[in-house]
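All protein chains of the complex are present and in place, except for one that has been dropped.
Presenting subunit A:
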Amino acid sequence: MDYATILQILDSTVRLGTPLLLACLAGLFSERAGIFDIGLEGKMLMAGFAAAAIAAVSGSVWIGVAAGLCASLALALLHGLASITFRGNQLISGVAINFLASGLTVLIGQKWFALGGRTPSLEGAARFAPIELPFAEVLLPVPVAGPLYRELISGHSVLVYVAFAAVPAAWWVLYRSRFGLRLRAVGENPAAVDTAGISVVRMRYAAVAICGLLCGLAGAYLATGLSAGFVKEMTAGRGYIALAALIFAKWRPWYALGATMLFGLLEAIANRYQNIDLGAVVLPVQFMQALPYILTVVILAGFVGRAIPPRAGGEPYVKER
């Protein structure tokens, strides 16, 4: 395997890992505040559809992204309404959102575009173009670093850079800001937050809204950056993989980066190599494609160390007497 191949695989790792990273950070904000969210999948799907559809109609990817953010935010607030205001079961609410998104995207897509649930292919300004960072071509002759800069670091869509910038930003917000302290506290012991005179409901809605926006970005990137349009069920379980990565990452931003890139790497390898010949056995492509999902199962079954979720996670807060 030569250097160029490695760079290509890493390049596609970054692109495939980006929607996972955004979704994982989305889940991180929500769950750190005590709201379990298995509706990441549905929110991404809805955002992807809204972004692609509106971009196709308006011809502007930015309007598309805005639409995706709105769609995802709406579902997030719905989840908030069910689980914060009405103190419903967070898992059921999340499942309902996934079903809703799965059905609604195809239904509306078919009605609008009559392409069997697809949106028209996006072209030109309706799609995110790669951003060439300055000096990418100039520095190319520099050994090692030059190709690394051009192939791996430069040439992604803007949302990829946003996702990577979101990691330190999330860390800073969670651990260095008042908002983050309160957000983490509300997921651990909401009664402590309540008696300190802070509204638990408001904190949790804020967290759910951030989750909605990040999921919106993830979905929009999927439909307008990674692909050129929306396809039925295009999230393909990425919301659940992001959840597994979140557990793997022990609900921490930097770990989330590592976990999602690991999943991205597995996907990238599966895409690049059809069959992997190990000499004695040949790994079929199906096995490679199944790897991210197998890893998900392994993580969720708790084989990879013990992860302690936020203590108040999944429990509606009821003021005690």
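We adopt the following convention: a contact is a pair of C-beta atoms (placed from the backbone, for glycine too) under 8 Å apart; a residue touches a chain by one contact, two chains touch by 3 or more; residues count from 1.
Heads up, the rule we're going with is that contacts and distances are computed from a predicted model.
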item	value
Hidden subunit of the complex - UniProt protein name among "Cytochrome c oxidase subunit 1", "3-isopropylmalate dehydratase large subunit", "ABC transporter ATP-binding protein" or "Aspartyl/glutamyl-tRNA(Asn/Gln) amidotransferase subunit B"	"ABC transporter ATP-binding protein"
From A:Arg15, A:Lys43, A:Arg182 or A:Arg204, residue that would touch the chain that is not displayed	A:Arg182
Residues of subunit A (touch criterion as defined above) contacting the omitted chain	175-182, 184-185, 188-189, 191-198, 311, 319, 321
